[in-house]
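All remarks here apply to the structure that follows.
With one protein chain withheld, the remaining protein chains of the complex are depicted in position.
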Amino acid sequence: MSHLLEIQNLQVTFGGLDALSGLNFHVDEGEIVSVIGPNGAGKTTFFNTITGLVEPTGGDILFQGDSVLGLEPNEVTSLGIARTFQNVRLFPNMTILENVMVAQHCRTSQNVFGALFQTKAFKKEEQEIRQRAEEILGFFGSRLVGYRLDQAAFMLSYANRRRLEIARAMATQPRLMLLDEPVAGMNPSETAELTELIGRLRSEWGFTIVIIEHDMAVVKNVSDRVVVLDHGVPIASGSYEEVSTDPDVIEAYLGRPVESHS
Amino acid sequence: MAATVEGKSKRRTPLVDRFLFVVKVLLIGLVTIGFLAFIAQQISPDNWFAKWRNPGATGLSGDQIKGLVISGLSQGVFYGLIALGYSMVYGVLGFINFAHGEVFMVSAYTGYIAANKFAANGMWESNFALCLLIVLLLSVMVSTVTAVLTERIAYRPLRNSPRLIPLITSIGVSFVLQNAVLGIFGPGTQGYPQLPEWLAKQRSILTFEISGIKILVFLVTIVSMTGLWYLVERTKTGKAMRAVAEDKEIASLMGINVNRIIVTTFAVGGAMAGVAGVMFGLLFRAVNPMTGFLPGIKAFTAAVVGGIGNLGGAMSGGLALGSAESIAPQLILEPLGVPGVTQLKDAVAFTVLVMVLLFKPSGLFGERLSQEDRA
Amino acid sequence: MNTEISNSETTDPSALLEFRQVNTHYGAVHILKDVDLAIYPGELVCLLGGNASGKTTTLKTLLGMVTPTSGEVVLDGEVVNNQPTSYRVANGVTMVPENRRLFKRLTVKENLMLGAYLRNDRDGINEDLEYVYDLFPRVKERLSQKAGTLSGGEQQMVAIGRALMSRPKVLLMDEPSMGLAPALVQQNFELIEKINNEGMAIFMVEQNANMALSIADRGWVLLTGRVILDDTAEALRANEDLQKAYLGGGSGE
Partner (left out) sequence: MTTLPSSLLLDWKRIFKWGSICAAALLFVSLVGMPIKLDPKSIISPLLSLGYVSLLWLPLIFGYVASSRVVLEGVETRKPGLPDLLTGVLTGTIGGAGLTLLMLGIENFDIRDPLINWSPQLLEVLAFGARDLNSAVWIGIGGALGLVGAGLHLIPENLRRGASYGFFTVLALAIFEPALDDMSEGFRLEWLVELIFEKRGGLKLWPAIILALLIGLISVVTKGKAKNAVAQYREQEKSQKKKTSVVLFGIVAALGIVLPIFMGTYVNSLLANVGIFLLLALGLNIVVGLAGILDLGYVAFFAVGAYTTAVLTSELSPFFAPGMTWVLSLVFVIILAALTGLFIGAPVIRMRGDYLAIVTLGFGEIIRLLFLSDFLKPYFGGAQGILGVPGIDLGVVYISGTDTRGIFYLVLFFCAIAVYVSWRLQASRLGRSWMAIREDEQVAEAMGINTVNSKLMAFVVGAVLASFAGAIMAARVGSVFPNSFMILISIVILVVVIVGGMGSIPGVFVGAFVLIGVLGGPKQPGLLQEFGSLKLLVYGMLLVYMMLQKPEGLVPSARRTQELHQEEFLQDAWLKGTDDEDEEQTVAGEEAQI
């Protein structure tokens, strides 16, 4: 069977600089894959290219066997790829509920006509959108529901913003979810909790997940497979144990163990 | 829960893009046909192709074409000088200072008042060079102060507002300046005094017939451009400007007084518009409160054509736009059989803006401002 | 210069940078509450704290981007409450910002020279340039390159070099490990230690408490705008409460 996502010889150049040079990568249905690598190794560019925000200069991206090259970001999303952003980009002035409702845009279809004449189908769809949004928010426990539903997103704490961003990605009903540093800036207990949630995203909701992360604890806990990028090419790939002992990876990314230093 | 979306055609061009493609093809087609018809006309006015859309075509003489180029370029110089201000403010603050055209108008008005006072004393004729220098200095001063004051009053409090708010404010400022001048000096068109003979008369340079005042305009422009280039590229202030343009917070961490640099930017832009204002007055010898509006918008077009944030680009954009606006009606529209082409000069300028943004949104000479840079 | 570890109990007037009972407000919200801090020559001290504990406000107050509502900010014996950032930079304090924040479209050399923006002593500037080149030979190779094209590690060197160009007495480091790859975090801390060994006083705000305390001399812990712990790094590392609450990661704002 073909891979859920397959990337062949992907190249991206910015003003003469190679951000990605000949990247090959794949994810299978139901996997959790971590992508790690030094700053500037092209990890976020990699996500941006998959989701159509950046046009690659060469190579191909196949999702469920079909190329997604040249598609607008919204088309990529409606095919079933959702993402979060490294620097949390919510719709800050929309309420928490609205943030999740609006993300169902590509799974719904009512337009001006329905809204103006308040057709049955329109009302039914609105109801469904709302229900689904509440269901998704309920996944994060009591933090994002209740009176918070109608609170603007900018009122949320840092950790809750990250959670809401994941909820919003879930609302697009993807098959593949791309998480860009989901625990950055979180404290240890929040990190531990989110790590567990990521596992449940797969087991309960059936998402396939690709994560970019610097926190090795998270990488170690959630991933089936780890891919290390450096200068736009994978330098190692395999289980966490294999990768973390790879001398190239230690050299380029992990550095010497911290303890030996002090 | 994971949705399955299958059987959908995945490679499709959005309708909008197809429409835009048609528009682009049409535009290019029109321009090409018009231009070819023009060439046909030039070869022989009796050519069927030339007569196809415009039976009365006569073609243009070489001198006529040269004249169009010169008048286009001299118009373009103003767009370029004003565009510098747009470009600099956009580079540093990231918003379009819609009121910048009005700064130009204010300078032209100051020039008119001062020049007429001199003319009333007879000094304008007897001691033209000195008068001109004083008029120029005075006007540049007034326009600089206007630019700086608008920054202080209207834009500084909005430093951290959403992007469109300063733009809307600047529309208001533009309205205020226009109507204040109208209220204070009256609505009529005011005339500059006569130029001395030696400046008004036509001269021949490299077979181009060009009036002395136009030569003066070009010279003054070259001098001011050189000064500006030196300021931005070679001085510490210029380096600070570029730093502020990129990251205000970090610039202030370097000890740069960000407010002062922004004021300097407005002042320099205002001074450039000031130079343009006086030159405009001398060349066209008429100003009214609306003088700044169209040149202002066209100068913005020029800034976009040249790639906003790029100073050399702003000047080249101005020259390009001026020439296009002067030449295109005769060269492309007339052969297509459009009557009264000179009326469509302004429409041509706006069409150029739309075309540039359609074909090359970063401008002809623009450095690409990536999303990260602006975020 | 010597790397002398001062005891936190001293009220030595030789402090380079000092907070005396500083309070700040953000609108109606009280952020810093009676904060006392002091940094002495040659020290490497760190400020730890959880989310919204006031770490960033502390830095902004030090640099004059936030004015305290009461209390004194003392720089080298002089009260600078009402002095702008530029004055403070000229008088010996500067910051290496979180995420480096270089001027990406300017060259490396221009970035370094902007660090010396307030200085006019040409010889001194050249001297300091040489010093930075000595510290980071790789920077010297890339002088005419646009800063945005450097690798993460090189950018970090330029950021530190740029800060050094103002010839500071105290160097502030804002979250030097935030969002960085492990190897880069390590490089960063090595650089900090190296500069500190050259005699530079360093004040570091960090969420990675373990890492920070491993190289610091002293540390403070902020909780909702109040300093709740103030001790030597060693003692802090041994503190059980702290172990429980903060060590092993921490959190940003």
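General remarks:
Letters are used for the chains, namely A, B and C, taken in the order the chains are written, and counting of residues starts over at 1 for each.
Note that in this section a residue touches a chain if its C-beta (ideal position, glycine included) is under 8 Å from a C-beta of that chain, and two chains touch if they have at least 3 such contacts.
The structure displayed is predicted, hence computed values, not measured ones.
The chain that is not displayed touches the following shown chains in the complete assembly: A, B, C.
Considering the full assembly, A:N93 is the residue among A:N93, A:Q131 or A:S239 that touches the omitted chain. Annotation: of A:L4, A:A103 or A:V210, A:A103 touches the absent chain (contact as defined above).
The chain not shown here is touched by just one of B:I28, B:L133, B:A180 or B:A200, and that residue is B:A180. Seen across the whole complex, the unshown chain contacts chain B at 14, 16, 19-20, 23, 95-96, 113, 116, 154, 157-158, 161-169, 171-180, 182-187, 297, 300-301, 304, 338-341, 343-344, 346-347, 350-351, 353-354, 357-358, 361, 371.
Not every partner is drawn; the one left out touches chain A at residues 51, 53, 72-74, 77-78, 82-83, 85, 89-94, 98, 101-103, 105-108, 110-112, 114-116, 118, 122, 125-126, 129, 147-148, 151-152, 154-160, 168-169, 172, 187-192, 215-217, 221, 258.
Interface residues of chain C with the unshown chain, by the touch rule above, are 25-30, 50-52, 69, 182, 210, 243-249, 251.
The rule is simple: only the chains that are shown with their structure count from here on.
Look at where the CA atoms of chain B average out and do the same for chain C: the two points lie 46 Å apart.
Shown for chain C are the residues in touch with two or more other chains, of which there are none.
Of all the residues in chain A, the ones that touch chain C in their complex are 17, 36-41, 86, 157-159, 181, 184-188, 190-191, 214, 216, 251-256, 258, 261-262.
Interface of chain C with chain B (complex): residues 63, 65, 84-86, 89-90, 94-95, 97, 101, 103-106, 110, 113-115, 117-118, 162, 166. Those residues of chain C whose C-beta lies close enough to touch chain A in the complex are 50-52, 149, 151-153, 155, 178-187, 189-190, 207, 210-211, 214-215, 248-253.
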